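Quick one: structure below, then a few questions.
With one protein chain withheld, the remaining protein chains of the complex are depicted in position.
Now for chain A:
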Amino acid sequence: MIRLEEASWRAGQTAIVRDIALHVRRGETFGLVGPNGSGKSTVLRLVAGVLTPSTGRVRLDGIDQTRLSRRRAARMVAFVAQQADTAERVTVRDAVELGRTPWLSMLRPFGPGDDRIVAHALARVGMSDKAGRYWQGLSGGERQRVHLARALAQEPRILLLDEPTNHLDIHQQLSILRLVRKLEVTALVALHDLNQALECDRVGVMQAGRLVACGPPAEILTPDLIARVFAVRANYLTDPADGHRLIRFALSED
C-alpha cells in the first residue's frame, strides 16, 4: 500500500532522512516512533507528497507519488499535520468541508452526498453538536478532532497522522487511537508515547534520520532498543488485572 524505496530527503546539504525502506500493508495501523528530530514528520510528509524525495521513491498502491496528480493523490491520502492553525473565522463545518476539495470541481459542485460525508465525519470524531462553532473558540483537542474529521471527509485509503494525540486529554487520546484502528484505512501514525505504539499492528523506529527497526511492537520495542534509541531505561510491567503489558521508563543515569 505504502512503500518507501530507499527514500532520502535533504534540506540543503543536510540529510534529514536517509535511505528509508518501509512497507506499510493495506489496512494496517503502523506506528512511527523515535526521538524528536529523528525524521518522523519528514517521512509522513514524503508519503503525503508535501515533500519530494531527494533520492529514492515513494509508491502508493504501486504508483510513484511524484507521478500522481495532486488531486488523485489527495483522494488516496489524507494528512493530519502536527499543527495547522488559521486566523480566518471558519466554523467547524467549514473546516471539515475543505476535506471534500479533491472530489469537487466546477462541474461537480458540493452536493447532498458531500453533506452526508461531512456529517458522518463530524459524527465519527464526536463533533456533530459543535459544527457551528468557530475555530478560534475550540480547545486544542477539539481542533485536532476537526482536523481528523476533515481528513476523514477526504475519504482516503491512507491516513497519515503526525502525533495525533498531542494536546489531547487521556480520554481523547485513547478514543482517537481506537477510532483510527477501527477505520478501514491504512494508517501511518507518528507517535511519541511508546505505550500507545504497543497498540499498533507494527512499528518503525526512527533514529537520526534512519529507520533502525521495523516489526511487531512486542518484538521491536525491547528494553535494549529503547535504551539505545531513546537513552532511557525501560522495563515491561504486567497489569495484574488483565495481563496487559506496558512499559515503564526511567533515566539511564538513575
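To be clear about the criterion, a contact is a pair of C-beta atoms (placed from the backbone, for glycine too) under 8 Å apart; a residue touches a chain by one contact, two chains touch by 3 or more; residues count from 1.
The rule is short, and it goes like this: contacts and distances are computed from a predicted model.
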Query: Can you pick, from "3-isopropylmalate dehydratase large subunit", "(2Fe-2S)-binding protein", "Spore germination protein KA" or "Transport system permease protein", the UniProt name of the chain not shown?
result: "Transport system permease protein"
Field: Selected from A:39, A:102 or A:209 as touching the chain missing from the view
entry: A:102
Task: Touching the absent chain in the whole complex: find that residue among A:4, A:20, A:33 or A:77.
output: A:77
Field: Residues of chain A in contact with the chain not shown
entry: 11, 45, 48-50, 69-75, 77-79, 81, 84-91, 93-95, 98-99, 101-102, 104, 106, 110, 129, 131-134, 136-137, 147, 154
